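Complex shown without one protein chain; remaining protein chains in place.
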């Protein structure tokens, strides 16, 4: 697997791993599982736009935000364990800041799912939950949480 | 354990496992843990009613929806690993679409908890979180997420 070339196919490069916005860790390993902290769609440490799906975010913008948050999660996995050591993406949870009446969460979450599958191939397929949040930290439209299994 | 007869006592039968509404997997195993994707109360691939607790859903309808989503999770576990191979239900998370002021989440979540305990007996007892979501995928009133431990 060559993650860099897989990302390049999408016009993406692995960013610097975002620093936690408080006193916690970017990721913690227990056994073969790596638990990644909830990631926001930071670009260079900033949210490019704040708000909600069903409000001031279009579906396409929400998908791009989900992809970006997942890309940040990849940067953290790479820093913590090396992306080449991922055996399987286990669980993806996508929290989506939702204005009243917005129910198209699966398509927003696909922005994260499709990146993971593109990068890792079959081991990138994962169990998933998509949830509509009332608000998310710092006004982010999307927060992505990951559990991956590392090679033994 | 005879799951079919336990379900029959409640007037239930194991449905076809719902297909994911996007590109993810119904469940992923890592070690002895099986992570099940968030399940909606689909019946034959459709939500019978959309909306929220504290809105157009009564408590009883919410409990039935939680039971149904848990039943769908059982169908997925059965497909992925066989229900007879469940050693312990580990964690249940019940997300409940909540209109402002609705705070009776534990009783809604009991619709899922009680099904699991009825079906599995003591190993069906689980750690649980119940959360009020702003919105859920496709307008579902409830989404159920499960982690179970499989026999080694």
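Chains here go by letter, A and B, matching the order in which they are written, and residues are numbered from 1 within each.
The rule is simple: a contact is a pair of C-beta atoms (placed from the backbone, for glycine too) under 8 Å apart; a residue touches a chain by one contact, two chains touch by 3 or more.
In this text, all values refer to a predicted model and were calculated from it rather than measured experimentally.
Q: Just one of A:4, A:43 or A:138 touches the chain that is missing; which is it?
A: Of the candidates A:4, A:43 or A:138, A:138 is in touch with the missing chain.
Q: So one chain is hidden, and I want to know which residue out of A:97, A:116 or A:130 touches that hidden chain in the complete assembly.
A: A:97
Q: Could you list which residues of chain A touch the chain missing from the display?
A: 20-28, 30-31, 35-38, 50, 93, 95, 97, 131, 133-139, 143, 145
Q: Which residues does chain B use to touch the chain missing from this display?
A: The list for chain B reads 31-33, 54, 88-92, 97-98, 100-107, 109-110, 113-114, 117, 125-134, 147, 149.
Quick note on the criterion: only the chains that are shown with their structure count from here on.
Q: Report, in whole Å, the distance between the mean C-alpha point of chain A and the mean C-alpha point of chain B.
A: The answer is 24 Å.
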